[in-house]
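With one protein chain held back, the other chains of the complex are shown just where they sit.
The letters A and B name the chains in turn, as written, and every chain counts its residues from 1.
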Amino acid sequence: MSVAPENYIALSAVLFFIGVVGVISRRNPLIMLMAVELLFNSANLALVAYARAWANNAGHIFAFLVITVAAAEAAIALAIVAVTFRRTPFVDVDEVSALKG
Amino acid sequence: MIAFWILALLMIASAVFTVTAKKPVYSVVGLLANFVCLAALYLELQAEFLAVIQIVVYSGAILILFVFVIALLSSGVRPFDVGPNRAPHILYPAIVIAVLALAGMTVSALRTPVAVVQLPVGQTGDANAFGSVGNFGTALFTTNLLPFEVTAFILMVAVIGVVLIAGDEDPTTGVVRRRKRPGAREPIVKSEPTIR
Partner (left out) sequence: MLLYFIWLLPLLGGVLLWAFGPQLKSWAGPIGSALIGVSFAATVVLWNDASAPGGLHVPLVTWLPGWSFGLQLDKLSLIWSLIITGVGFLIHVYSIGYMDGDKAFARFFAYMNFFVFAMMTLVLSDNVVGLLVGWGLVGLASYFLIGFWFEKPSAVAAARKAFVMNVVGDVGLMFAIFLLVQHIGSISYADIFTHFAVLASFSPHVTFLVCLGLFIGCAAKSAQIPLHTWLPDAMEGPTPVSALIHAATMVTAGVYLIARFAPLWSASPDAQQLVGVIGALTAIAGAILGCAQWDIKRILAYSTMSQIGYMIMGVGVGAYQSGVFHFLTHAFFKAQLFLAAGIVIHALANEQDVRRMGGLRTRMPFAFIAIGVGVLAISGVPGFSGFFSKDAVVYGALETGHPWLYAIGVITAGVTAYYMFRLLFLTFFGPYRGDVDPSDLGIRHPELAGIAPASAGRAASSGHHPEEEEPHRHAPSWLMSGPVAILIVPTIFIGFLDWGGANSPWGRFFDGFFPHASEAAAHAPAISEIVSTALVFVVVVIGFAIAFWRYGTTVAQRDAIARLRTESIRMPAVLVNAYYFDAAYEALLVRPARALGGWFDRFVDPHVIDAGVREAAWSAQWLGHLFRSFQTGLVRAYALTLALGVVCIVAYYAFAFTGGVR
């Protein structure tokens, strides 16, 4: 492991930062979902880096589970997006406000 | 060493491009670049199987799904992101919170000293080496069999969910069959897109 694990963790944190800003600031649901994927991957990177550092492949297993959940999440979220925005003129999450109290 | 820094820079750049791109298609391209770089980092971290999975599942499956949905939604002349912005200044608290998260993660990473375990040299690519397919598969199907099966169950639930959510359109006529609910708004599918 030529690079110290802290570097990987820092990279992971920066990616997470970008993902959070993306999810909150963008109004296009597709781009929001892609930012969510970024969040997943930053977490995965941290898992894999620690797994290597401790030579313990439990981190790999967990990353695998995260990928699976991400796939399920993407499928369902995209289905919701498809169904929701077939009915509205704009592809914009601000338009989806039926839950407003 | 150098490879890590190059890849890191590429990942940050592609991530920024992803969340700032004007059109979702650009975002997909940026995300693709990000995932490929991540797969390379996995390889460097001796997670061979995960690297392959990253390419196949993420780049191959999930991103293609995104592209499909983009194609589906923009098949008309429908513009993105044109409704009234109901939270124009949300970026600032978002950045504050994200910075806080970043700082928290950095602090916790620094306060968690890691003694790196050295792997035996020259065994990369070996069938039972750390991170190889054999090593991963053994762990997945012995110690972690129950989580693996739960994963399968989650995927099945997701499949059923997608069918239920997206399946209320008649495939032959394209007419949306909706149960009438009292007070439900009429769908505005037929109206011309207007710019407000």
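Descriptive notes on the structure:
Please note the rule applied: a contact is a pair of C-beta atoms (placed from the backbone, for glycine too) under 8 Å apart; a residue touches a chain by one contact, two chains touch by 3 or more.
Please read these numbers as outputs of a predicted model, since none were measured by experiment.
Contact with the chain not shown here comes from a single listed residue; of B:Ala8, B:Ile70 or B:Ala98, that residue is B:Ala98. For the chain left out of this panel, the touching residue among A:Ile24, A:Leu45, A:Ile61 or A:Ala74 is A:Ile24. Only one of A:Leu11, A:Met34, A:Ala51 or A:Val93 touches the absent chain when the whole complex is considered: A:Val93. Residues of chain A that touch the chain left out of the display are 20, 23-25, 27, 32, 50, 93-94, 96-101. Think of the hidden chain as still there; on chain B it touches residues 86-87, 90, 93-94, 97-98, 100-101, 103-105, 107-108, 111-113.
The rule is short, and it goes like this: only the chains that are shown with their structure count from here on.
Contact residues on chain B toward chain A in their complex (touch as defined above): 1, 4, 8, 11-12, 15-16, 18-21, 24, 27-28, 31, 34-35, 38, 41-42, 44-47, 49-50, 53-54, 57-58, 61-62, 65-66, 69-70, 72-74, 78-87, 90-91, 93-95, 97-99, 101-102, 105-106, 109-110, 114-119, 130-131, 135-136, 139-140, 143-144, 147, 151, 154-155, 157-159, 161-162, 165-166, 168, 176, 187-189, 191, 193-194. Residue ranges of chain A in contact with chain B, taken from their complex: 1-22, 24-28, 30-31, 33-35, 37-38, 41, 44-45, 48-55, 57-58, 60-61, 63-65, 67-76, 78-83, 85-92, 94-95, 97.
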